[in-house]
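Quick one: the structure is below, questions incoming.
Apart from one protein chain that is not included, each protein chain of the complex appears where it belongs.
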Amino acid sequence: MTKAIPDIRIQAEDFDISAEISQLSEGRGDIGAVVTFSGLCRDESGTLAALELEHYPGMAEAEIKHFAEQAIERWDLCGLIAIHRYGKIKPGENIVLVIAASSHRQAAFDGANFLMDFLKTHAPFWKKEHLNDGSAGEWVAAKDADEDALSKWDNRES
Amino acid sequence: MTKAIPDIRIQAEDFDISAEISQLSEGRGDIGAVVTFSGLCRDESGTLAALELEHYPGMAEAEIKHFAEQAIERWDLCGLIAIHRYGKIKPGENIVLVIAASSHRQAAFDGANFLMDFLKTHAPFWKKEHLNDGSAGEWVAAKDADEDALSKWDNRES
Amino acid sequence: MKLIYFSWIRERIGTGEEEVSLPENVDTIASLFEWLKSRGEEFEAALEYPDVVRVALDQEHVDDRQTSLTGVKEIALFPPMTGG
Partner (left out) sequence: MKLIYFSWIRERIGTGEEEVSLPENVDTIASLFEWLKSRGEEFEAALEYPDVVRVALDQEHVDDRQTSLTGVKEIALFPPMTGG
C-alpha cells in the first residue's frame, strides 16, 4: 500500500474542519475513523485580547512534516492533515488543526494525539499575549507538562 | 462551576461536524481544545453495500448519557456531544460522532476516546451487513479487542 | 410484561416484541430463559448459546442471571452490542 502523504499548511487564515475532513475521506472506503484536534485561543478569564503567533517559515513546515510522517508510519494512517495559523488570533478563534484518518479508531486517536504533543514542543512557533487592559503582554512560557507529555510515546507498542 | 450537560442524539440523519463544534464553542472563552471522533462505514475491500444499524430506543440515549456524564466528571469537560445514527448507512458515510471540549488538550482526547470505547461495547446498537453480491449479510460480531480497550480506563488517574 | 428482542435474537424468534404473562415460578432471568426455550424451537434457536445473550431490565444492563424480575415492566434480550 502506498504511504499517505501528510498535508501540512502554515497560514494566517482560519480553516473549516468539515471541509478538511471531506477532502481527506471523500471517495475512500478504507477509512473507518477520523479524529480531529482543534486548539482554540482561550480568553484567560477575560484578561486576554489576543495571542500573536510568530513562526519560523520553512522550518515550521519541515518539522511538522517530519513528525507527521512518523505518525503515518507508526499507526499506518490513511491520511493526516495539520494546519497551524500565525498572526493575531482572538479568544474563541482557532489556532491549530490536526486530522488523523485510519481504518481503526485507536490509531486515529493516537496519531492525532502524538502529532499534537510534538507540535507543542518541537514546531517553531511562539505566542505573545496582548492584554485587554492595554498593558504589554508576555511571551507565553513553555510548560514542563508539554515536554513530559512526550514520554507517553516512548517505548510503547502501538 | 456548573457541570456541562451532555448533548446526546440518536438520529437517522447525517451530521455536520463544523456546525456541531460551533454550537459547542461559540461565545466561550474557556475552551482551549476540541477533539472530534467520527466513525465511518468502511467498504470492506468493496464487498459491503451498506450497514444497517438497529438500536434500542430510549436505552441507547440513556446509556450514552450515563457514560457521557462520567466523562464530563472525570475530565472536567466544558462540553460533550454524541450523535449516533441508525438505519441504512453506505460505505464512506458517517455512523457516529463524539465531540469533547476542554480547557486542555489531553482531557479532550481522553474524554472522546473514553466515550467511544464505552459506546462500542455498552450502547445498544447492532450492525448488519448488506453485501454487494446480493447475498444475505451477517450481523457484525462483537470484538474482544473492543472489550479489552475498556481496561485502559481502569485505575488510572487522569 | 413486555419482552423486546434485537438483532439476530429478534430474527430467530421472528418478532421484535411481545406482551406476555409470566408463570408465577418464572421470577429470575435464568428461569425466564428456561421458560422461553419451552415455548418452541424459534426460542430454542435464539437462546442456543445463552451465555452470549445480554439482558436489560427496564433498560438497564443486568449480568447476574439470578436477578429477580419482580416489578420489572420491560425485559430486553440481545447479543453483544456493536455500535460506534
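Labels A, B and C are assigned to the chains in the order they are written; within every chain, residues are numbered from 1.
Basically, contacts are C-beta pairs under 8 Å (C-beta built on N, C-alpha and C of every residue); 3 or more make two chains touch, one makes a residue touch a chain.
Computed from a prediction, not measured in an experiment: that's the story for all the values here.
Peer 1: Indicate each shown chain that the hidden chain touches within the full complex.
Peer 2: Listed by label, the shown chains it touches are A.
Peer 1: Check each of A:K3, A:H122 or A:K152 against the chain that is not shown and name the one that touches it.
Peer 2: In the full complex, the listed residue that touches the missing chain is A:H122.
Peer 1: Among A:I5, A:A19 or A:M59, which residue is in touch with the absent chain?
Peer 2: A:M59
Peer 1: Across the whole complex, list the residues on chain A that are touched by the chain not included here.
Peer 2: Residues of chain A in contact with the hidden chain: 39, 53-56, 58-60, 62-63, 84, 95-96, 116, 119-128, 139-142.
The working rule: only the chains that are shown with their structure count from here on.
Peer 1: Chains touching chain A and chain C alike, please list them.
Peer 2: Both-contact set = B.
Peer 1: In terms of CA centroid distance, which chain is the most far removed from chain C?
Peer 2: A
Peer 1: For chain A versus chain C, what separation do you get between their C-alpha means, in angstrom?
Peer 2: It comes to 48 Å between the two C-alpha centres.
Peer 1: For chain A and chain B, let me know how many angstrom lie between their CA-based centres, rounded off.
Peer 2: Measuring from centre to centre gives 22 Å for this pair.
Peer 1: Per the centroid of Cα atoms for each chain, what is the distance between chain B and chain C, given in Å?
Peer 2: 27
Peer 1: Where in chain B do residues touch two or more other chains at once?
Peer 2: Within chain B, the residues that touch at least two other chains are 39, 116.
Peer 1: For chain C, give me the residues that contact two or more of the other chains.
Peer 2: 84
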